[in-house]
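Since the structure comes first, as structure tokens, the remarks are kept for the end.
Removed: one protein chain of the complex. Kept in place: all other protein chains.
Take a look at chain A:
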Amino acid sequence: MTEMLEISDLTVHFQINQGAIEAVDHINLTIRRGEILGLVGESGSGKSVTSFAILRLIRPPGRVVSGSVHFDGIDLGSLPEEQMRRMRGAKIAMVSQTPRTALNPLLTVGRQISRLLMVHAGLSTREAEKRMLEMLRLVRIPAPEKRANQYPHQLSGGMCQRVMIAMALATSPQLLLADEPTTGLDVSIAAKILDLLRELSTKTGAAIMLVTHDLGVVAEICDRVAVMHAGQLVECAPVRDLFHNPAHPYTKALVRSIPRVDRDVVLEPISGSVPSLINPPSGCRYAGRCEWTMDRCRVSRPPMVEAAPGHVVACYGFEERRVTC
């Protein structure tokens, strides 16, 4: 079996006074060994919640209502907490979207990396320090011996993100959950971070789930893309296929909203906004914004159908449009 991570039917709700926010709604997703999967969608579409749910770190008022996550054939939901903790950081690591604030301000960056090695790999202080310096070199931090003894506030944002990546990869995880790893960074630095991620993934064989709202980033490094809208998965396809033949109206709109320099096109914003996730209507959650909406779109949720080999989409209109196009 080549699937390293298998998310089936995952649903996450957040209970608030007005009802339940259905942040993630019956998601099915797989990640293969060594691949880079892009998870895209607007803010609030449930991307980050999905990665926290994989690590089983949804805390009240959040709750995993249904579904399961299998990692390497192991049902993560049934693991005792202590074993789950040993998974986090060791087998499945996370790179946060806020490098500056995701590092503990009171510890030197070197210490933050080496203590993980001591916790997860059982290394001695000296071994951990040696490996920590190797990691800092690997993510191309200049003068690693000096940087290791500095505190996060003495490092730039890009440098902090490199430290986060070094930290995440230090224990050689099989899966890296990178939650918007390039937000808040300069474009040139963001590009370097992406290159670094791809290179390290090739080198260590780690799979990456790249959570982002930036299709440019996706085009740059991903093998496959999953598109989320309002907590639902609407389309999943190999990256070229998705950009050339987007099947879901939302994906089409996303692709059309990418600025281009080579062609003179007017950018089209996606009309409407993400619907309220508090007790949302049954049916397709894009129905309110879609130009192809049909009656049954509002009644029941469209099932995932195969548009092409390896390319799935959840849209009633897809079949009909395919005929007419």
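The rule is simple: a contact is a pair of C-beta atoms (placed from the backbone, for glycine too) under 8 Å apart; a residue touches a chain by one contact, two chains touch by 3 or more; residues count from 1.
As a working rule, contacts and distances are computed from a predicted model.
Chemist: Quick one: the chain not pictured, UniProt calls it what, "Peptide ABC transporter permease", "Oligopeptide transport ATP-binding protein OppD", "SigE family RNA polymerase sigma factor" or "Menaquinol:cytochrome c reductase cytochrome c subunit"?
Modeler: UniProt lists the chain left out of the view as "Peptide ABC transporter permease".
Chemist: Specify the residue from the set A:I27, A:L55, A:I193 or A:A237 that touches the hidden chain.
Modeler: A:L55
Chemist: Among A:S96, A:Q161 or A:Q174, which one touches the chain that has been omitted from the display?
Modeler: That would be A:S96, which touches the missing chain.
Chemist: Give the residue, chosen from A:L39, A:L76 or A:L116, that touches the chain omitted from the document.
Modeler: The missing chain is touched by A:L116.
Chemist: Of A:Q15, A:Q154 or A:S300, which one is in contact with the hidden chain?
Modeler: In the full complex, the listed residue that touches the missing chain is A:Q154.
Chemist: List every residue of chain A that touches the chain not included in the displayed model.
Modeler: 52, 55, 57, 85-90, 93-94, 96, 98, 101-107, 115-116, 119-120, 151, 153-154, 164, 167-168
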